[in-house]
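The block that comes next holds chain A.
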Amino acid sequence: MDLYVKDGKIVEKVNERKAKVIDASGMIVMPGGVDIHSHIAGSAVNFGRLLRPEDHFKDVEAKTPLTRSGVGYSVPSTFTTGYRYARMGYTTVMNPAMAPLEARHTHEELDDTPMLDKATYPLLGDWWFVLEYLRDGMIEECARHVAWMINATKGYAIKLVNPGGLEAWGSGRNVRNIDDPVPHFNITPREIIRCLCKVNQILHMPHTIHVHTNNLGKPGNYLTALETMKCVENLSKGDRPIIHITHCQFSAFKGSDWRTMESGAEEIAKYVNGHSHVTLDMGQVVFTDTTTMTADGPFQYILHQLSGNKWVNHDVETETSSGIVPFRYRRKSYVHATQWSIGLELALLIEDPWKIFLTTDHPNAAPFTTYPKIISWLMSRNARKKAMEKISRRARRKSLLPSIEREYSFYEIAIATRAGTAKCLGLRQKGHLGVGADADIAIYNLNPKEVDPSKKYMAVRRAFGKSAYTIKDGEIVAKDGEIVKSVNGRTFWVDVKLSSASEEVASDMKRRFREYWTVEYENYPVPEGYLTRSAPLSVKAEV
Partner candidate 1 sequence: MPKLKVSLLTGRTLSQGQGKEYGKLSEEYWKSVTVCEIDPEDMKRLKIKEGNNVKLTTSFGSTVLRAVKSMRAPHPGIVFIPYGPWANLLVNAGTHGTGMPSFKGLSAEIEPALGEKVLSLQGLMKKHYKRE
Partner candidate 2 sequence: MKNNVITSVKNACAVGESKFLNYASHRCLKPLIRKNGELVEASLDEAIQKSAEILAGASYPILYGWSCTSCEAIRVGLELAEEIGGVIDNTSTICHGPSVLSIQDVGIASCTLGQLRHRADLIIYWGSNPWSAHPRHIDRYTAFSKGRFQPSAWRGYLSRLSATLTKKRLLRAASLVLRRKVSVPPEVDQSPSYALARKERRMIVVDVRRTRSAELADYFLRVEPNKDYELLQALRMLIRDEELDVDEVAGVPVAVLEEIADIMIGCELGVIFFGVGLTMSQGKLRNVDAALSLVRDLNQRTKFLIMPMRGHFNVTGADMVFTWQTGFPYAVDFSHGYPRYNPGETSLIDILCRGEADAGLVVASDPVAHFPREAVQNLVNNPLIVIDPHVSATSLMADVVIPSAFVGIETEGTAYRMDHVPLPLKKVVEPPDGCLPDTVILQRILRQVRKLRRREGEGN
């Protein structure tokens, strides 16, 4: 089967005499990887880099004639991030959290991240405007203002993190469950989630709401995850997903404390198998030293208290918070090993591969450079067995993995790492190799007819770690794990066109701006010219 590429797109046919030919016989050809959730840019990520020079000392990349120098490991510098993704055959990455006030910073860093198409999600679940309109029952006004915000920050999707909890954290508190009212505003996380889910539909956003649940990382929180998924059930129209629960592993704990903590993956998988309005991504743990960074300020503080590691906190006025704590996942720790098992259990027990995607919530559960390892665990029971030999005995006994025979096929891996994510994100030209798709292609040196991934999982790991070819917009950018051409990708964002009253929203924002923020209205929105390669997706809202 042949593929034809011209002018950066996949086409029906080309003039074969004039074309450059790549012989990919005996290799796997996939669309370029699409990562739905990876913290690669923005003030929280940069704080993480600053906080951890020790993370960088052990992992450096020297300058070459084609590439800039940089450092890794769990929070790599921007150039290194782009190169490392490209070497693995990834071509699109979504930065999942951006404080709207600091949007400019996120876009500056994304612009310095080569090789990739990218986008970013503004954090809106605790924005005072959302909370106030919700409290006053004005959902259409809420939608109009969310549209303004998405345009102003050049964002791609509506992100919620511990909805309500971050506003409470501004005063040092948190919310305990989805019906616990947010102080000062008297609305509940349940109402915030439902409201933004409706807003998302009103605005016709390409992706669903992207939710980091309340009570993340707390034993017993699988109930919160289930409540969160259930609370929007009646808003779903047809079979399409309307909510995405991200890094679900962190929200799938059963038990009442750290001693009795165990996997709630089975219950969550059962729910997801029976419903079509939800998608998830794994948040898979790998045993290594990494850095946790999320907008979940209160959770990050708890993690600091548990681990005793240094802690960065950054609350953003009117909008959100964030926290950073270095963290090491240990095989012999019962809790960490259980977390490791949960991620895989979720991926293996959920039957439809279009519902659950491969992520590590980079760098929270592991750096993204561990994806090949995770692929090998999904594809090979033997690989899982080998990994389990070294983990905590108690975790091993309780894990469901020994009883699970399923092994992902190459097609399912393609769905979990590119086709499924692209579809979920509403990126129509990504994640597939049909005519009209962007020519983002990854060729892996693995012959599915000769190599049994179940047995030869090390070969699988090697192949996915270093693509034979990575092609971006029709140009070969990486070959055998080396960058051969440095390119700059596009930044996607959603251009929400309101059907009416858009000037009124703008003047309303302008009037009230100083009450809320300490910057001027004119300085807040990110102008389109700021993005080196701006690629807006136009949508027409219902308001």
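How were these picked? Simply put, all candidates are chains of the complex that A comes from, given by their letters.
Following the convention adopted for this analysis, a contact is a pair of C-beta atoms (placed from the backbone, for glycine too) under 8 Å apart; a residue touches a chain by one contact, two chains touch by 3 or more; residues count from 1.
Model, not experiment: these values are computed from the prediction.
> Spot the contact partner of chain A in this complex among 1 or 2.
Here chain A touches candidate 2.
> For the complex, give me every residue of chain A touching candidate 2.
For this pair, the touching residues of chain A are 41, 43, 45-46, 49-53, 56, 60-63, 68-71, 75-79, 101-102, 104-105, 108-109, 112, 170-172, 184, 301, 304, 310-318, 321, 324-325, 515-519, 523, 527.
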